[in-house]
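Shown here: the complex without one of its protein chains, the others still in place.
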Amino acid sequence: MSDASTAVAVSAPQPVQAARARSGFWMRLFRNPLTVAAAVWVTLLLLAWLWPGLLAPHDPYAGDVTLTRTFEGPSWDHWLGTDGQGRDLYSRVVFGARFAVNSILIAMVVAIGLGVPLGLFSGWRGGRADRVVMWVNDVLFSLPIVLLAMAVIIILEPSLPSAMLGVGIAMATRFVRLTRAVTLAEKEELYVDAARITGLSPPAILRRYITPNLLPSLIVQVAIISGAVILIGATLSFLGIGAKLDDPDWGVMLARARFDFRLEGIWQIVPAGGALVLTVLAFNLLGDGIRDSLGRDAASSSLTVPRKVALPPVVQLHASGAVLSIRDLAVGFPAPGGMVNRVLSDVSLEVFPGETLGVVGESGSGKSMTMLAALGLTPAPGYLSQGSVSFDGREVTFLPEQEWQEIRGRDIGMIFQEPVAALNPALRVGRQLMQSLLVHTDMSKSQARARAAELLAEVQVPDPERRLDQYPHEFSGGMAQRVGIAMALACEPKLLIADEPTTALDVTVQGQTLDLMAEVQQRHGMAVILITHDLGVIADAADRVLVMYAGQVVETASVSTLFSRPRHPYTRALLDTMPQSHRGHGDLPVIGGVVPSAAAWPDGCRFAPRCEFATDQCRTSVPLLEAVGTDLVRCVRHAEFEFGPHAETSA
Amino acid sequence: MTAPFLEVENLHVHFAGRSRLFRSAMPTVKAVNGISFAIEPHRTFGLVGESGSGKSTVARAVLQLTDVTAGTIRLDGADVTRVPREAELAFRKRVQAVLQDPYSSLNQVHQVRTIVGDGITRHFGIKPGPEREQRILALLDEVGLAGEFLDRYPYEMSGGQRQRVSIARALAVEPGLIIADEATSALDVSIQSQVINVLRRVQADTGVAFLFIGHDLDVVRHVSDDVGVMYLGYLVEQGGADGVYDLPAHPYTEMLIASVPVPDPAAQAERRALRQTFKKDTEPPSPSDLPVGCPFANRCPVAMDICTELMPEATAARHGGHVRCHLHTSGPVLAGESVVPYIRSASTAR
Partner (left out) sequence: MARYIGIRLLAMIPLLFAIAVISFAIAVAMEARGSIAGSVCGEGATIECIAQVERQLGLDDPMPIRFVRWLASAATGDLGTSLTNQSVSVSSLIADRIGATLSIVAYSLVIGVAVGMAMGIVSAVRPGGVADRALSVASAALIAAPGFVLAMLLSWWLAVEWGWLSPAGYTRPSESITGWIRSITLPAIGLALPTVALVQRQLRSSMTNALQSRYVLAARARGIRRTSLIGEHALPNAMIPTVTAIGFRAAAALGLTFTVEVVFNINGMGTLLTNAIQTRNVTVLQGSMLVVGIVVLVVNLLVDISYGLLNPKVRLER
């Protein structure tokens, strides 16, 4: 068991995120070639707006008096050809930028000027003022923008500025919604409470806390709405109620193209339409680019089957008789710079029929990942990079998804941490329960329904028939977890994996859930793997224990040995820090430092930096060593320690 | 005994359901129903209960983040039930908080310097500069963070470090009371004890009073001098922390204790046995539809007829505090003794 894994895992130390977050924005923004192209186009647009003469060789209004050079195609004189009056289309397109940018300016000043203050006010004040503002806003929001603009145009006069005033008012409703939504969300954040508790005044909170968080989404919206403004401006000009008929406005040019709807006139669509489409596209791409650079990359969907990685042909010896046996499992995640973070390495375990194996560790220790990887559910982009898994005597490491579907749910049941989130909110609970039965057995629908009711009754859900027709949101956490247990039990599996089944539940419900699981196990005699961070839960329910730290197994022992004679310094320290272990009110023993992230795991013993017993020996990698019998411990000095039973406990 | 710094008397907080056009009015949610307690300087009062018990609402009421329906809150003898806007700043200087979620309780866009320094500027008028810097460094030192943390943003810190920053932020204004609302619940076990120790040291150094709110009775007992047990807005039992823990006089307190598993298989086997005497298939009533009698009656293994008819009054408990349970005045008349033996014998009798 070499530790080649850690050699791969070593990458940059804890990245300095501050610098990354600040300078990283521009880097990320301009890493995308589409965003760069969009930025270049918008720059050109602004140039054409400021100094159209620089870019345009001809007067956009002056036609050919002789009317001989009309409807020409592109030529050296006229790069984009001429229109029906012999005017240079390229110059008209360049001058069109004036109308486009002016449109955006007018509409945006109106939209932001009205929308943002109103949204801030509405969101912050809440109550009746908010309801009135939002009611009016929603009515205006739902009407077509073109129609609202028409209303303003008929009131004032048909012209581009009045059209843009109308568009601005319509777009203000978008900014009201956005600003209000952000304000409402921020207002609920604990840090706004914290700012009030510190004594900051509401204007200060709005300015220093809400606005900085609003700004990014506002900028994204401005870019995208700018595109929409140009589109609607062109629409109105096309209809003849925007820019004047003679103006080199893109919409007007398109109207002319439609007017000259003959084969020779149709070319006019290309310059004006092209400029229009490219400009709108540029604004949209810029908006998307900014949004993507601000947020994290969208992860891939959980349906993506993890990449298969060629394994060294190793004949693995799996313990005979084990329901599930995992040997030397490792899982890697691609990290920046072509590195790989090995979030798991050298994980081995087995569980036998009728026993409960407890897997305990803090967050990030890899305990949940072990189970997902073993069941072929490694979340993308992670992948199994080493190891072998056997279920019920059958090698299943790289089983095709179809074959896994047969096993999962039928032979292996799984229970999740957040019971309500693990149920589909849109489907009735009964249907979800029946689904497992219909997929894995030959039951008819009515049989499945009857069985589903039985299952609910078995997990002590009162009134099961009625509950079958309810939706997940009608269940409390405790009741939803009972449904989770019922689902896992549906096909009488050989193995039940419970991933922190009690963590999200109230204390009194936790106990009930543990009792229920124990009862179910006794009745069906299946093997159970219980994943938890709580050593108390281990003491309550496990027969054997596996302690994990930083992606490795550090100790395995029977439950009585683990608590009476912990062998790994981490196990002992963990037991000591629990308040339950202490009678008095004095200082608690602590483990210094923090749980390191996968990118920062040390080369040798991963606990060494926090361990009070660490010596130079611990700087090199440590294998799992045999302690006594089948008990294993990953500590070179374990033989020197004699940790007694940990501090006294009260009952 | 010194005069209490915070006194809460008969506090009620109800949230009225808003009636809307064409919709039936939502029923009033009775989150807090008449609770009283006091905290002296240098002492910690622990408030424990499950989700929906109203413990966080108590914190929000004291912090002026939610309106009080009835009752009084006094700070150093002065009424602060409803602090007028002009007095708010002075009030904020005396009461601070450390909130639950270390991730959302710090604004991502500010550095530690600003997060901690804001309060100093606001309350002492010390503008950003060397003097404020010195103060911030001293505060960071107090919570066990090195000076390099000054320039850090929240996303560069672990949960435990963030909670320390929250504590430093609270200490910055030199308050008389700090409310810690589930301040350690979201942390890993090995980090939780670090933060608990920081809180203890801060109290020893500054004499600040703590209102420590949590759902884990073992943690709350460890940090508190006195505890109150809340259930559906009622304080069902209160008293010295060890007393309540060792001699629980309310069946709900006993249920809470029995529900927290301890890291010791033998001791846990006993707790489990006790836990199994409680009812399994009943859920707590909704705070918008509280029963007439004791709200715990439907889950109580030893409930009597009177329990569904009448809310019990507070009576003295053996541990020196109070309990609201009929068992002490009628039925077996336990007169404030621990309820554990009675529940055990009742369950074996069944």
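Going by the order they are written in, the chains are A and B; count residues from 1 in each one.
One rule holds for everything that comes next: a contact is a pair of C-beta atoms (placed from the backbone, for glycine too) under 8 Å apart; a residue touches a chain by one contact, two chains touch by 3 or more.
Since this is a predicted model, take the numbers as computed values, not measurements.
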item: Contact partner of the left-out chain, one of A:198, A:293, A:325 or A:436; value: A:436
item: Of A:49, A:95 or A:238, the one touching the omitted chain in the full complex; value: A:238
item: From A:102, A:284 or A:363, residue that would touch the chain that is not displayed; value: A:284
item: Residue of A:409, A:464, A:536 or A:579 in touch with the missing chain, whole complex considered; value: A:409
item: Contact set of chain A toward the excluded chain (per top definition); value: 135-136, 139-140, 142-147, 150-151, 153-156, 158, 227, 231, 234-235, 238-241, 254, 257-258, 261, 263, 266, 269, 273, 276-278, 280-281, 284-285, 288, 298-304, 375, 377, 401, 404-410, 412-414, 416, 418, 421-428, 432, 435-436, 439-440, 471, 473-474, 484, 487-488, 490
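By definition in this document, only the chains that are shown with their structure count from here on.
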item: Residues of chain A that touch chain B when the two form their complex; value: 16-18, 21, 189-191, 193-200, 208-209, 212-213, 362-363, 460-462, 476, 478-479, 506-508, 510-512, 514-516, 533-540, 559-560, 563, 573-575, 577-582, 585, 587-592, 594-595, 646, 649-651
item: Residue ranges of chain B in contact with chain A within the complex; value: 50-51, 63, 65, 88-89, 92-93, 95-97, 99-101, 104-110, 118-119, 122-123, 151-153, 155-156, 158, 160-161, 166, 169-170, 172-173, 188-194, 196-197, 200, 215-219, 221-223, 225, 241, 245-246, 255-256, 258-265, 267-268, 270-272, 275-276, 278, 280-281, 283
